[in-house]
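Note that this complex is displayed minus one protein chain, with the remaining chains in position.
Let's look at subunit A:
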């Protein structure tokens, strides 16, 4: 089975800070949270059906994060560098680079933690002319037939389709493995193909601001929880909310 998995290298969302009126986004880099679920699902398919998992990442090509993805079990990575990536460019770069690999399945996550558009997997599916199943929370492949449960928040939908196709997954689908030290060592030997992609972006970023709501941040700490609750109730009454 030819499996493609897309992953994005993003600033760690837990390290992004609001400082004054600025959002400081130059935090340490990592593989975006649910992209690890996409990688895990790709590796599970390979373990079951054989074949190859090729990872593709567009934009930030941080070596350490790429190695982390390889250590999880990806066979090789295509790292595409682009200027001013938007959804359009990223999708075009992926489509251009994977078309000739004849993928049976392309797996992405439902949303990255930085731009978080949810649009990329759908965009890629259209560029490749493939069916798309979003928000997959469980996946079954038998021969050419795919059965998937989609988590749509207010309902769960079970769908059927045939390979080749594109899917996106969220955190519910699996628990990403943590690579062993040996796998991390071995990942250094796996191939990383660096390519460039150029196109005119369709979206320009003008400004990034933090979304600030000022909170009181009062800590109520008492040895006796009853005392803490008394204090809280007083505060909430003064605020007029109970």
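Throughout what follows, a residue touches a chain if its C-beta (ideal position, glycine included) is under 8 Å from a C-beta of that chain, and two chains touch if they have at least 3 such contacts; residues count from 1.
The criterion applied here is as follows: contacts and distances are computed from a predicted model.
Selecting from "succinate dehydrogenase", "N-methylhydantoinase (ATP-hydrolyzing) A", "Electron transfer flavoprotein subunit alpha/FixB family protein" or "Monovalent cation/H(+) antiporter subunit G", the unshown chain of this assembly corresponds to "Electron transfer flavoprotein subunit alpha/FixB family protein" (UniProt protein name).
Counting over the whole complex, subunit A has residues 13-14, 16, 18, 23, 25, 86-88, 91, 110-111, 113-127, 131-135, 137, 147, 150-162, 165, 170-172, 202-211, 213, 215-221, 225-226, 228-230, 232-233, 235-236, 239, 241-242 touching the chain that is not drawn.
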